[in-house]
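With one protein chain withheld, the remaining protein chains of the complex are depicted in position.
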């Protein structure tokens, strides 16, 4: 299941809801990404206090659904949940949640990591960081994320 | 932080509590292991309806603390939580929870998987499965778990 | 054809969405980008050769030689930075 929304979500409630009543599940892996309140160590000392995530309505839902489908084909999953927010978020707020449930531990871990790597490089979201002076700056894509994806394309899973 | 307990735990509440107020956290990975209600496909058709986890009080706490310490040395972690239950549990109940929080996604994923692999092969717990006839059977250790651990010993992390 | 701009492309060009007519000779993604570059300095700068951009046609990533037609939804944006 996928959800694209502006509202925050309750990580705990989402995970609890997913596992309820399905005794075929042996393991649930989850990952939540949060807005980090970090120093810009490269350029200056301004703190990032908030950010705005722009997205491409329509394409976002399409890509997330595709990513879920690929994961379900690769791993024996009992359930999959992807929630991605858009709009303005402050430091400490949730951005994204991925939850995978499987009979097997390895399938749950691998598919959750795969989903996050794929989301980071394929889902049409763009971060505009806001420093404590209220200045916005579009975040550049990271090579590290592309490399993370390459892992899945090369591996014989 | 480690906890060894007979009582069930609330996965959602534990994850939420861990992230609260620490804006240095960029990602939280969690894994919860549950009692699966599976068929014994090898030997017979009896269902496993419950199990009892015996443990070695004292050594369990010592091993879990060691495992947490190793993970903290290997990865830049903001927080670590390991909860492992003992005693009787029915199908669908939580057995174990691992949560790792880091500034970085990869560190959170890798350390959580490492902790689970290590737990499975080093923490002194033994499963006694109970079928729907009330018959108990000690579960044999799986080679797959030892192999999962070997991965971490060989890898240059 | 509907053209959408996102992130810094939207702010540079100064518009989120516009409707353009495709001349007969515009058949690929590359042709559309060339056509847009004739629309003024802001377009030339935003869609310059030195800029790393991505194109989606009908909400799927599309390479430069991907065919386009009048009814398509054509989107231009920077490499994604979600998650």
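Letters A, B and C mark the chains as written, and numbering starts fresh at 1 in each.
Following the convention adopted for this analysis, a contact is a pair of C-beta atoms (placed from the backbone, for glycine too) under 8 Å apart; a residue touches a chain by one contact, two chains touch by 3 or more.
Everything numeric here is computed off the predicted structure, so don't read it as measured data.
Novice: Specify the shown partners of the omitted chain in the complete complex.
Specialist: Its contacts among the visible chains are B.
Novice: Which residue among B:2, B:25 or B:53 touches the omitted chain?
Specialist: B:53
Novice: Could I get the residues of chain B that touch the absent chain, sorted low to high?
Specialist: Here the touching residues of chain B are 33, 53-56, 58-59, 62-63, 84, 95-96, 116, 119-128, 138-142, 145.
Note that in this section only the chains that are shown with their structure count from here on.
Novice: Where each step is a move between two chains that touch, what is the least number of such steps from chain A to chain C?
Specialist: Steps on the shortest route: 1.
Novice: Would you identify the chain whose Cα-based centre sits farthest away from the centre of chain B?
Specialist: The chain farthest from chain B, judged by C-alpha centres, is C.
Novice: Give the identifier of the chain nearest to the protein's overall CA centre, each chain being represented by its own CA mean.
Specialist: Smallest centre-to-centre distance to the global C-alpha mean: chain A.
Novice: Using mean C-alpha positions as chain centres, tell me how far chain A is from chain B in Å, no decimals.
Specialist: Chain centroid spacing, chain A to chain B, equals 23 Å.
Novice: Which integer distance in Å separates the CA centroid of chain B from that of chain C?
Specialist: Each chain reduced to its C-alpha mean, chain B and chain C end up 49 Å apart.
Novice: Where in chain C do residues touch at least two different other chains?
Specialist: 83
Novice: Quick one: which residues in chain B touch 2 or more of the other chains?
Specialist: In chain B, residues 105 touch at least two other chains, as defined above.
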